[in-house]
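Every protein chain of the complex appears in place save one, which is left out.
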Amino acid sequence: MSTLGIAVIGTGKMGADHVRRIGRTVGGARVVAVADPDGDRVKAVAAGLDGASAHTDPAAAMAAPGVQAVLIASPGPAHEEAILHALRRELPVLCEKPLTPDPAGALRVMEAEQRLGRRLVQVGFMRRFDAEYERLKELLDAGGIGRPLFLHCRHRNASSPSFFTSDMLITDSVVHEVDAARWLLGQEITAVSVLSPTPSSAAPEGLRDPRLVLLETAGGAIVDVEIFVNCGFGYEVRCEAVGESGSAQIGEGQTMLVRSGGRGYGEIPQDFTVRFADAYDRQLRRWVAAAAQGRVAGPDAWDGYAAAAVSAAGLAAAHNGVRTPVELVERPALYR
Amino acid sequence: MSTLGIAVIGTGKMGADHVRRIGRTVGGARVVAVADPDGDRVKAVAAGLDGASAHTDPAAAMAAPGVQAVLIASPGPAHEEAILHALRRELPVLCEKPLTPDPAGALRVMEAEQRLGRRLVQVGFMRRFDAEYERLKELLDAGGIGRPLFLHCRHRNASSPSFFTSDMLITDSVVHEVDAARWLLGQEITAVSVLSPTPSSAAPEGLRDPRLVLLETAGGAIVDVEIFVNCGFGYEVRCEAVGESGSAQIGEGQTMLVRSGGRGYGEIPQDFTVRFADAYDRQLRRWVAAAAQGRVAGPDAWDGYAAAAVSAAGLAAAHNGVRTPVELVERPALYR
Amino acid sequence: MSTLGIAVIGTGKMGADHVRRIGRTVGGARVVAVADPDGDRVKAVAAGLDGASAHTDPAAAMAAPGVQAVLIASPGPAHEEAILHALRRELPVLCEKPLTPDPAGALRVMEAEQRLGRRLVQVGFMRRFDAEYERLKELLDAGGIGRPLFLHCRHRNASSPSFFTSDMLITDSVVHEVDAARWLLGQEITAVSVLSPTPSSAAPEGLRDPRLVLLETAGGAIVDVEIFVNCGFGYEVRCEAVGESGSAQIGEGQTMLVRSGGRGYGEIPQDFTVRFADAYDRQLRRWVAAAAQGRVAGPDAWDGYAAAAVSAAGLAAAHNGVRTPVELVERPALYR
Partner (left out) sequence: MSTLGIAVIGTGKMGADHVRRIGRTVGGARVVAVADPDGDRVKAVAAGLDGASAHTDPAAAMAAPGVQAVLIASPGPAHEEAILHALRRELPVLCEKPLTPDPAGALRVMEAEQRLGRRLVQVGFMRRFDAEYERLKELLDAGGIGRPLFLHCRHRNASSPSFFTSDMLITDSVVHEVDAARWLLGQEITAVSVLSPTPSSAAPEGLRDPRLVLLETAGGAIVDVEIFVNCGFGYEVRCEAVGESGSAQIGEGQTMLVRSGGRGYGEIPQDFTVRFADAYDRQLRRWVAAAAQGRVAGPDAWDGYAAAAVSAAGLAAAHNGVRTPVELVERPALYR
């Protein structure tokens, strides 16, 4: 297979990480253009790449010679315009989550794809590529624990960045469980409730952290998510699926057990880049292989839309203190 | 210490178990009288004991020579009368949970104790005597994980007995978590909500099993309890406490790990009598020692009342589908 | 059952512990006499007991009124004389390990029992009463992992007492694995080898710690024991049995898992009194019940003899650096 030329839009933490990843671990692809409003930063990134051009305008990067696919890692509000531009050029897109900040933007992306008549947009819900999640999905699909009744999820970060808000616990963090639940169960979310304990004194003033988010699904399952972004002890993503004939847990494992100082312990990763490093690799490799054929190989724009709709309902539930139904448009034929 | 003479009221499964336990593992005590409305059954139990008299009337059993303490293991609706009778005789009581089926009965028990001016009634919440729960309680009290924010609880039975009802998931099963949460956190429960997934097809027709019960506490913590009495795979009681600076889990352990047939596994106990055998022993031993001095050494009538009040609110939440506040009377001085 | 009167010989750490245990957790027994060469110590112990007499002569303690059984917790070299005296009085004996320091003494004990025509001596190998070991024994006996091929054992102490010698790693520590292996496998040990790495710098000068002791059995199984009495991190006893169709491990479990400071950990007990507290309780309760009927309910004098013979061979293997066969006398009919 020939080498796929990629334009990377956004060269912040995630974008720079993807650039490194393409160079280091993904065969068959290379970055040929990078774009970022911060001209100095984008030049610095391009300087580290052999033959890549630097741009402040995403459209200019996509128009650079050799661009065959687009990876979008700019802030969420900038996604829609970049995606629509890529679709006009009929370029495959891997877009970091969220697809768009609200359901309306996601619907416009879906309309553009429907006009094209094919799906070109993949959303960066990388948990679908994690080995543990894959095993859980296989077990559920094989009926290994019967019809699922509950997903009990824990999502914890050692600490939150300074710009994090109470809403972002739902739209930026729980959104991963939203997608994982939809994918694992093969069901849409129908309602959201949010319970909040007295915030941890370790959380920044004003941040409602932690929270318990409760999702109900079309198939009558219940998903409870503890989101705690200042838990202090590390990054942890655990999930127990409970079915009619058994339960299955992931995220408990420790690859090395140390005994020392009166304790037997395993290290807890401090960051999602450690826990999900392989998933990011796998996501990128599979997308590169699919993009070279003009296809997507992962969550598509419908998945991005559904996640945005649940996030919106989650915010309403959190703000109003009541269980909030999730309303979805009818699923277009292209996404069935 | 001399041997404590005990009257056992009720000789069904639990009562017979206690009779065996007193004979086998608890020093310093012996059963001197047994009572049960089923005359044949009570005679058979007494026949296996050296010098114990058989009665169909609880009062008669308590009046038998040598009775110094009363263990009540009759059905819940019979508890109040038996307790009040024992209190009239100023006998220490160990009463299986629930103290009474409703808060009003528990209040009457408390009034009787207040007239006596001392506490003689202990409720059989035996988890407080379990080694794992004790370690968790010590860790929380020592501030080992900071102020508690969540308790995530799983309470599972392989299958439910034929007489089990949807209400009993709350009043008979979750009531253990209610007491454990109050004890572990040192806080009263202030509100209850109940979420129900589509019932498991493994549950008997009409039984709403499993359920997710959500408790809020006076100190701003949240307790979620999965109760699943037909989970199929065994008896399992797990609890993760999440605090401001860490988390602690119990109930995960396996004392033997077997590798065979492509799997590494630990057995899951099939019954609470296996999982909590030591806790029942310890409860009885400590009560016997305390009762010999006319004291209680465990959950008292206030704890029984609080559990009944939360159960009542839990039933309302389940039936009406809404979050239901828990109202408690002011705590009498005797129970502070 | 009436209360069994016990004479406790030796009131050092283990003896005092047994005295407490009888009073606190074992029904149906009480200490009626204590003996210790240290007159002050024995008087202090007796003073804490209701109606127990203090002696400096073991024979005098055994002759005290009400003595029906003898618990020996004096130093090993004093065991033989005390046992033989108890046998002359036909009193059941529970003797702390080792039965005697050498095989010759154990043979004399066996001869005395054979003259009496019944077994009265039980040796304090309390692992046989540990819940995890019991489960492993049941699994092996049921053929759950097929014919056993290996036992991989780890025996670790946080640190060794000041009087500990290189020989004692074998005669005082590994002797527990010797008995456990004989009991689990139902086979005698036929040869011993010892390998010694460069001693740990954490061990006292001159102590050959740790060591690897290799036992071969009559049924062709191999037992490897890491003994490390200055491991620093706690007290740990683990055992993996490997059979023709599977493996089973005990001693891995943690009853509480804590997440804090970047680690998920379980506490490691710092002392055998913690890890084996229940086993000591159970040993004493079963022996009291059996002794009340003039029987033993655990490892007998033959087991004590076999352990002494393996210890002697182990010392030879350690001193001479070669594999050393174990020679046993023919097993007398009384011990079959």
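So that you can tell them apart, the chains are marked A, B and C in the order they are listed, and the count of residues begins at 1 in each.
As a working rule, a residue touches a chain if its C-beta (ideal position, glycine included) is under 8 Å from a C-beta of that chain, and two chains touch if they have at least 3 such contacts.
All of these numbers come straight from a predicted model, not from anything done at the bench.
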{"item": "Residue among C:134, C:188 or C:224 touching the omitted chain", "value": "C:224"}
{"item": "Contacting the left-out chain in the complete assembly, out of A:114, A:165, A:190 or A:249", "value": "A:249"}
{"item": "Contact partner of the left-out chain, one of A:139, A:158, A:292 or A:328", "value": "A:139"}
{"item": "Contacting the left-out chain in the complete assembly, out of B:66, B:144 or B:266", "value": "B:266"}
{"item": "Missing-partner contacts on chain B, residue numbers", "value": "158, 232-234, 236, 254, 259-268, 270"}
{"item": "On chain A, residues whose C-beta touches the chain left out of the figure", "value": "25-29, 131-132, 135-136, 139, 144-145, 245-250, 252-261, 278, 285"}
{"item": "Where the missing chain touches chain C, by residue", "value": "146-147, 149-150, 152, 154, 193, 195-198, 200-202, 210, 212, 214, 216, 219-222, 224, 226, 228, 231-233, 242, 244-247"}
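Everything that follows uses one rule, which is that only the chains that are shown with their structure count from here on.
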{"item": "Chain B and chain C, separation of their C-alpha mean positions in angstrom", "value": "37"}
{"item": "Overlap residues in chain C, where contacts from two or more other chains coincide", "value": "254, 259-261"}
